[in-house]
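Left out: one protein chain. Kept in place: all the others.
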Amino acid sequence: MSLIGAGLGVIAWGAIAGVTLGALAPSRARALVAGVLTSVVGAGGVLAGLAALGGQGWSLTVTDLLPLGAMTLAVDALSGAFLLLVGAVAVAVGVYSVGYTGPGGRHGAEPDATSGDTTALAGPSSEPGAAGHAEGAASRTAQSALPLFVAAMLLVPAAASVSTLLVLWELMALTSLVLVLAEHRLRASVRDAGLWYAGMTHAGLVAIMLGLVVFAAGAGGESFTALRAGSGDLSPGTRSLVFVLIFIGFGSKAGMVPLHVWLPRAHSEAPSHVSALMSAAMVSLGLYGLIRVGFDLLGGGPHWWGLLVLTVGGLSALYGVLQASVAVDLKRLLAYSTTENVGLMLIGVGAAGMFAADGNRILAGVLMAAAVLHAVNHAAFKTLLFLGAGSVLRATGLRDLDLLGGLARRMPVTTALFAVGALGAAALPPGNGFVSEWVLLQGLIHSVTATGSPSVVAALSIPLAVGVVALTAGLGMVTFVKAFGVGFLARPRSTVAAAASESPLTMRAGMFLAAAACAGLALAPATAGAPLTRLLRVLPSVRDGAPLADSGIALRLAGIAGSMSPLLIALGLLVAGASVAALARRVAQGRPRRVAQAWGSGGARLDPRMEYTATSFAEPLTRVFDDVLRPEHDIDVTPYVESRYLIESVRFRQRVPDRLEARLYPPLLAAATRWGQWSRRLANGSVHRYLAYGFVGLLSVLIVVGISG
Amino acid sequence: MSVLRKIIRTGRVAESAPQAPPASADAEGADRSGPEPVAPLSGSVQLRHVDAGSCNGCELEIASAFGPVYDAERYGLRLVASPRHADALLVTGPVTRNMADPLRKTYEATPAPRRVVAVGDCALNCGVFAGGHGVEGAVADVIPVDVEVPGCPPTPDVLIAALRGLTGR
Partner (left out) sequence: MTASGLTAGALAATAGQLALVVGGAPLLVGLMRQVRARLEGRAGAGVGQPWRDLRKLLGKEAIRPDGSSWVFTMAPLLLLASTLVITAVAPFLSTVSPVEGVADLFAVVSLLMLGTVALALAGLDTGTAFGGMGASRAVTVAALAEPTILLAVFALSARVGSSNLADIVESTLTTPAQVLSPASLLAAVAFAVVIIAEAGRLPVDNPATHLELTMIHEAMVLEYAGRDLAMIELASAMRLTVLLGLGANLFMPWGIATTVAPLPLLGAAVVFAVKLGVLGAGLAVFEVFVAKWRLFRVPELLAGSFLFGLLAVSASFFLA
């Protein structure tokens, strides 16, 4: 039995055990059982993924398992990359969830909007987390859905026929919906998020289904082998139709603009370990679907496909990072940052598509590798960041950055680990996000020399894409300086934040696993060279590339001149920092640093209320991008009753709404409602009318049969 | 371009530096109670100015001491914004009740080794404000004073001579 088969076996049996044991286990052991089994399922994915990336192949067909046909599974290097990604995320999340869904903590309760000093949260006896816990993420339904969700995600990249893919895709959507709704009894906002998520994910499913059905009908078979063989016979129009449909469908799962609206809601309202799974793992499966169908099954397409993906990717990156840079809710910020990173991946895929259409396979290979590498890096740091946000939420019950702060001294481990993730997400060296953005930029800048005389479209779009990536990197830096600096440093801005304490061991261990993955990816990205080469061989239009030459410590790009060594940069920073520190120590001659009150211009002691908040931190950016963001201000001035010239209090509130959502969706929703209202007239409860429907229906079927027969 | 013309036409306005005062024995008693310039401060002294209740006469003189004509910066003196960056406090005026506490806090916020320069008669003995109901006392009543610069207000020459005692330049 091959390793891949063993891994997939672990996944399947782990999921079955997870569902049964999760449902049967007593509530005290439930967190442990579900967490361990989730990690086991994830480990199966890692095993299968590593084996597939190592060059093994595997396939399996089980007939009569699914209602509409056989279940076909096949694993190649492309599947392997995503099996590894999802599996690794699940391992960390599983370990983490043992502590997170265990007893204690303030998460799950209604976030307190006013301030931390109300007694509802700080009350010692009530402990709302514990009470709400059995119904929230620790409930029987949620705990048994967790391993199943992970297994569904892991099997999606292994699916090798249209029906298998669709069934697994739907299973993944449903289990994740159950998990998103886990805390629906505790917070009303969860229901709204669940509704949006359900709507968007099913709209996406419809698009994917339509696209693949058209594809399968044209290719004359529904297995991926048949699709691959038949894709050449499709007319260009049909191919393009299929591509656009699956792009919309997979893109909605990936959270690209303007289909991202479910992301900030679902990610912020789901339990944090589920947010991590969804944001780090599930979203990348959207990318997987796009690459699999667009580049493998359809085998690449004309120039404008790439341009379309590039444009949408650029818009997603910019819009996502802008919203993230002004977001105040920590988990919402992370969700928008997911849209940003998906945008960067799409830029890579789109540019790869453009160059593949031009026949420049080396460049296409580098860019595709950059996209996949960024997906992996994003998964690592986003898992870590969402888990970190979960730890903060558990300790304080807060997601609002304006009320956080001072956690560096109260939760030192969480703070240090969150810093690792933030470094990666901000795309700064020596973080892991920097590596993949570097590869992406290298692919883009070499488009001049590598293509000789580029087309006008490329000459216009590639510089703009570089500008977008650069602006994204800059604003991403602001975003994570804000998330880390305001959320964790300085003095606490609320009493709950001041009362925070470190998370349980399992949660720290889960975060540590994710941080170790970040560090590994950041320092030794060249080891991804050989697996990425194997992955690219799956894709016919970019098959030639061997993008990252595996040259030990330095990252060298094959075919184009570009090299950088993240390991040596990190080492250089370490050596320079250590020698400066040693020198400073010598100079200090043992004199300690005096701890003094912060300088408040000689006035009264500085109050935490005087600290900069996330809102004030982002204020300059909000002003600069006023035209795009259109923040809403509310100023309430309350004068004294005696005189309207004397002011008792002034209240200022600022909100940055999602403008795309506010502009695009209300008309759509209104139309859907109107349509629903209208169709209600069809079903008015009259039995006679229903009988008439049945009769007319039967008659029309007979007529159709009669005419065609 | 008018700026350029002005620069060329004006040339150097700084007067030539007077003889460096000997470290301790000094005209007008600028360094009466002050210590020798300590080694770490030599050549560079950053000053944080604290107006503890002055009539702003001394402020005008300080401003002109740092202006182009007297150019106190050539002796390694500089005014800074934060007491954390400062080596010496330049305190003017009698210490009013409201400023006594901020003055103490400023002194606390200054990293050691630190010096306090009391500028003007008011800072030394409350001047005409002595006994006023809002006056807490002279600077020396609130924080230890190292250098005293008398005058109402002290001329920039005197001020610079005293401060040069700190920098040793």
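We call the chains A and B, going by the order they appear; numbering starts again at 1 in every chain.
Just so we're on the same page, a residue touches a chain if its C-beta (ideal position, glycine included) is under 8 Å from a C-beta of that chain, and two chains touch if they have at least 3 such contacts.
Bear in mind the structure is a predicted one, so any value in this text is a computation, not a measurement.
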Selected from A:428, A:509, A:530 or A:660 as touching the chain missing from the view: A:428
Identified contact with the non-displayed chain, of A:54, A:69, A:103 or A:562: A:562
Residue of A:463, A:504 or A:602 in touch with the missing chain, whole complex considered: A:463
Interface with the unshown chain - residue positions in chain B: 3-4, 7, 10-14, 17, 39-46, 68, 71, 73-76, 78-82, 84-85, 87, 109, 111-113
Residue numbers in chain A that touch the chain omitted from display: 325, 405-406, 408-409, 415, 426-429, 434, 438, 441-442, 444-446, 448-450, 453-454, 458-460, 462-464, 466-467, 469-471, 473-475, 477-478, 481, 484-486, 489-491, 554, 556, 560-565, 568-569, 572-574, 576-577, 580-581, 584, 587-588, 591, 593-601, 606, 608, 610-612, 616-621, 623-624
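By definition in this document, only the chains that are shown with their structure count from here on.
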Interfacial residue positions of chain B with respect to chain A in the complex: 50, 82-84, 101-103, 105-106, 108-109, 111
Residue ranges of chain A in contact with chain B within the complex: 594, 596-597, 599-603
